[in-house]
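Notes for the one structure printed next.
The complex is shown incomplete by one protein chain, all other protein chains being positioned as in the whole.
The first chain written gets the first letter, and so on, giving A, B, C, D, E and F; residue counts start at 1 in each chain.
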Amino acid sequence: MTDRPIDVLDKAKGKKVMIKLKNGEEVTGTLKALDLHLNLWLEEAEVSKSDVKIRLGNILVRGDTIVYASPV
Amino acid sequence: MTDRPIDVLDKAKGKKVMIKLKNGEEVTGTLKALDLHLNLWLEEAEVSKSDVKIRLGNILVRGDTIVYASPV
Amino acid sequence: MTDRPIDVLDKAKGKKVMIKLKNGEEVTGTLKALDLHLNLWLEEAEVSKSDVKIRLGNILVRGDTIVYASPV
Amino acid sequence: MTDRPIDVLDKAKGKKVMIKLKNGEEVTGTLKALDLHLNLWLEEAEVSKSDVKIRLGNILVRGDTIVYASPV
Amino acid sequence: MTDRPIDVLDKAKGKKVMIKLKNGEEVTGTLKALDLHLNLWLEEAEVSKSDVKIRLGNILVRGDTIVYASPV
Amino acid sequence: MTDRPIDVLDKAKGKKVMIKLKNGEEVTGTLKALDLHLNLWLEEAEVSKSDVKIRLGNILVRGDTIVYASPV
Partner (left out) sequence: MTDRPIDVLDKAKGKKVMIKLKNGEEVTGTLKALDLHLNLWLEEAEVSKSDVKIRLGNILVRGDTIVYASPV
């Protein structure tokens, strides 16, 4: 309960997360690394917008483009 | 009365809050953790836009995407 | 006259204020707390956009979403 | 000539100024206080957009919403 | 050649400059003062958008609204 | 696993990467240098938007315009 929000996300490392971006896209992938700016490194990532889905493999998501992140 | 605004939100931990986001979405959920950037960790979260509502479970909401937060 | 702008708003604590937000919404409520980032805590708050008005009770308004604030 | 731009605005205290905001609105009023972030406190303020003009009395204008400020 | 970009603008003080703003407006005027944030103080300023031109006299232009500045 | 996200991108130096920008454009090229702001230097870069593709050769991409970066 006294964890910081980012600590809770840190515990999701190795698990699949869904990231909502400010440009409306959604990224899903396995969370491998994160930093205090909320920059994320995902593996086996897919990006989707409307009904289009694109496989990207490894991806660095810039923290300031994130609206929310949720373990799937 | 001399509390900072964020201290007052801190007292809402464990309770349900409604978050209005800059992208027009609304998030409701149980507030579990927050930090000075207003990053929030919610449980049993739902995101709604217009008439569409999506259950997300646990969610980290990035502070700089928040317009306002209100205990429900 | 040598007050900082935020000091003048500080004197409005306990009074009703109207807040114009960058997303076009207006929030009115009783100002209970503020900090140097202009984060505000309002009680008995109402949010209105166009002709729709919603009662929200207590609300934390993030400072960087504010265009102007005016004691009513 | 060696004044900083903000010093020159500081000399307009007590006088009427016109403020252009990033959301397209214009605010006019008597400048009473300003700080280094360009937060302004105006009295007898009016806000206008297109052809609509609203009297607001005292108003704190957040500095990061300002495009330019001009003594009238 | 080893001047910083802002030093080069500093040498334009007393001369007429054209400023392009992020909101699409253009401001022309005589540059009287500038600071490290690129806040500018202009005299005999005119603001134009599309085909409309407005005389504003003295004007403080906030640095973070500027796209580029060019001595005329 | 304890790498920071930016360290993982650093290992992609010398390889081809795809960069998604906030303005909707995509840049591909060989990553030659990066810094902590996520500013990138690419060689043999191409910029594409919708169906238009432009060869640019060497390019400095400003970090704060990046949504995500992915080794190809």
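As a convention for this text, a contact is a pair of C-beta atoms (placed from the backbone, for glycine too) under 8 Å apart; a residue touches a chain by one contact, two chains touch by 3 or more.
The structure presented is a predicted model; accordingly, all values stated were derived computationally and were not measured.
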Inset, instruction - Kindly name the visible chains that come into contact with the excluded chain. - result: E, F
Inset, instruction - Consider the whole complex, including the chain that is not shown, and state which of E:9, E:33, E:47 or E:60 touches that chain. - result: E:9
Legend entry - Contacts of chain E with the absent chain, listed as residue ranges: 1-9, 18, 20, 22, 24, 38, 63-64, 66-71
Legend entry - Interface with the unshown chain - residue positions in chain F: 13-14, 21-23, 25, 27, 32-35, 39-41, 45, 47, 56-62, 64-65
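Rule of thumb we're sticking to: only the chains that are shown with their structure count from here on.
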Inset, instruction - Spell out the chains that contact chain E while also contacting chain F. - result: none
Inset, instruction - Find out how few touching-chain steps suffice to connect chain A with chain C. - result: 2
Legend entry - Per Cα centroids, the chain farthest from chain B: E
Inset, instruction - Averaging only over C-alpha atoms, locate the centres of chain A and chain D and give their separation in whole Å. - result: 41
Legend entry - Computed distance of Cα centres, chain D from chain C, in Å: 18
Legend entry - Residues within chain B bordering two or more other chains: 22, 64
Inset, instruction - Name the graph shape formed by the protein chains and their touching pairs; answer line, ring, star, complete or other. - result: line
